[in-house]
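Missing here is one protein chain; the remaining ones are kept as they sit in the complex.
Up next, chain A:
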Amino acid sequence: LAASLPLVQRDYRFERVWFWGCIQGVRGAYYIAEGLGPDRAAPRSRLYSLNCLDWSLLTPATKEMLALAEQVKGRFQGDPSFEYSLAEIDSETAARLVQSGKEPVIKEEARLIATIEQIDRAVGIVPRGAFVKTPLGSVHENRHFEGLSLVEAKKLSSYFHFTEPVNLKNKTLLEKADLDPATDFLDSLEHDIPRGSWSIQLEKGATVVVLRSLLWLGLTFYHVPMTKQFGYVYFGTGEKNLDLPFML
């Protein structure tokens, strides 16, 4: 990885490249990397590789892909050209596809794209204050961010989803007055449904705070309080944990 990711950065002219995680299929695993240009909130380009050496770019996710991928259940196979036959899963969409002239299948690559997009949207998190929004709308890393304090790090409200905010406008005016528009422009984790879908733990004698998502099992976020280090990585099977309400 350390050898191939800088090459990817050079080839695709990203400003930042990082290793997103690994989705384990039955016969092989997909290693995923993400790259970004100067605006951090722009749609990210994703690359996948089967052996950590050769990376292939994935097309951005479309709504169709997302809708189809939600229907497909079960493990990933490990072969990007594997085709899931939609006729078994959802005959209506299969019929529609046949009418529009396409085959009623969904390729594993499309499912992969949609899954990564879903995971990023649902559980991609950053600590509060790590990113600032300029008045022009573009989002930058906050070079003045020095990390959360230990007390703040234990609270769910100090972490934000790094996607378009959904709940921000629903807050009461009183809460909005406390917000700082430069840093608080994202949804916080407090109001995630179902409650308790995040597990916060302090490890190594309170030097590292680790958040694990219970909705997408395998998503782990770490942050070292009072430093600038944070990040998240996904190691798992790429399936949503729909049994979450029963398990809490």
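Going forward, a contact is a pair of C-beta atoms (placed from the backbone, for glycine too) under 8 Å apart; a residue touches a chain by one contact, two chains touch by 3 or more; residues count from 1.
Methods note: contacts and distances are computed from a predicted model.
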Listed names "Proteasome subunit beta", "RSH4A protein", "Auxin-responsive protein" or "AP-3 complex subunit delta", with the criterion being the UniProt name of the chain not displayed: "RSH4A protein"
From A:R10, A:K73 or A:R195, residue that would touch the chain that is not displayed: A:K73
Options A:L7, A:V26 or A:L57, residue touching the unrepresented chain: A:V26
Contact with the hidden chain (one of A:V139, A:L156 or A:L217): A:L217
Residues of chain A (touch criterion as defined above) contacting the omitted chain: 24, 26-27, 73-75, 142-144, 149-151, 196, 199, 201-202, 204-207, 212, 214, 217, 237, 242-243, 246-248
